[in-house]
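Here's the structure we're looking at; comments come further down.
Partial view: only certain chains, each at its native spot in the assembly.
For clarity, chains are labelled A and B in written order, and residue numbers in each chain start from 1.
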């Protein structure tokens, strides 16, 4: 069975219509004090329940990213105590995934906290995509299916820019590895952008490491 | 040491000024995508850290109740991994506390979920007030200090309505026990309000169980 949170309503209905399934109505609403509520509209006892919800805000629904996260946690918790057999969270966008290590002392590793919240709420498995760092998978005790849209994106570039002389650009040093793999798929070279502030009070200047002259630049970021 | 979340800024500064302490700066901010961030401005290694944050929205700060909850969880998580000795969450208002049992099948026991989230994030102790049901304390493995403002409230009524013939009113059946205790402290009788819909399509009518005629009614609700 498939249920969708309000931050992924459209994706949820695309999935269910593709599968020729009726989505499970989750009875979601927000009380005037901002608390979220859910109640499944039919029995999910014994079911493998897929809960589709990206952990991000939705302007249309008036949800912040944290509202979406808490809604997901409540749906998981309610499903567990309604005797679902297995609960699979499907989160194409994994919120807080960029805060996946300590860049400075005394800050949180938020992506780890989110993993702990999902597990304590009761997920049996997570399906997610193109995590900022593959190591986030190691934040979980439960199984994670880590999928990637890279083949679709590189195919798109190949289809639309065939025959051109390309160079793939990494917008910063942290993306170089990803960019290299992308470039290899296309048989193209790559380069990276760097910013520098030669001295205090002097304007920051950008430059490129690698050879880009005369090529079509494809910039890859997340 | 004492730090305050943005949903309890004022309470936090009242507490620290009463204790003649400097609050710990928590470096809180919200990113454009709605994710919350914190970073303690000074070392909390080895400290007993009290984190003051009611789990409720704040219009002034532009936070939903879930933003406040996630901010609290991140502050707890960051404190734990910054080697605080003990972490005490001080939540005068415990969000989702009214959803403390299943009133209908397939809904969550949200107050239990919140307890699990706080514990997995890393609290050592919770200080809270006037829970909707005392049983919520049993949702925790960690120690809970459950305080009450009842003496202050009953004192207030006694001071301002001394000499009057009072009756304390429970607005619904679920509040009767609380109302009884309150009434006893004041030496006053109590009564309860009831609503009834004699038949479908007939207007709902309210009435009172107990004797209230000629008395000053004090209604007690949460």
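The rule we apply is simple: a contact is a pair of C-beta atoms (placed from the backbone, for glycine too) under 8 Å apart; a residue touches a chain by one contact, two chains touch by 3 or more.
The structure displayed is predicted, hence computed values, not measured ones.
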| item | value |
| --- | --- |
| Overall number of sequence copies in the complex as this file defines it, 2 displayed | 6 |
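Assume only the chains that are shown with their structure count from here on.
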| item | value |
| --- | --- |
| Inter-chain centre distance, chain A versus chain B - centres from mean C-alpha coordinates, in Å | 34 |
| Contact footprint of chain A on chain B as seen in their complex | 27, 33-41, 43-44, 56-57, 64-67, 69-70, 73-75, 77-78, 81-82, 95-96, 99, 102, 104-110, 112-113, 116-117, 119-121 |
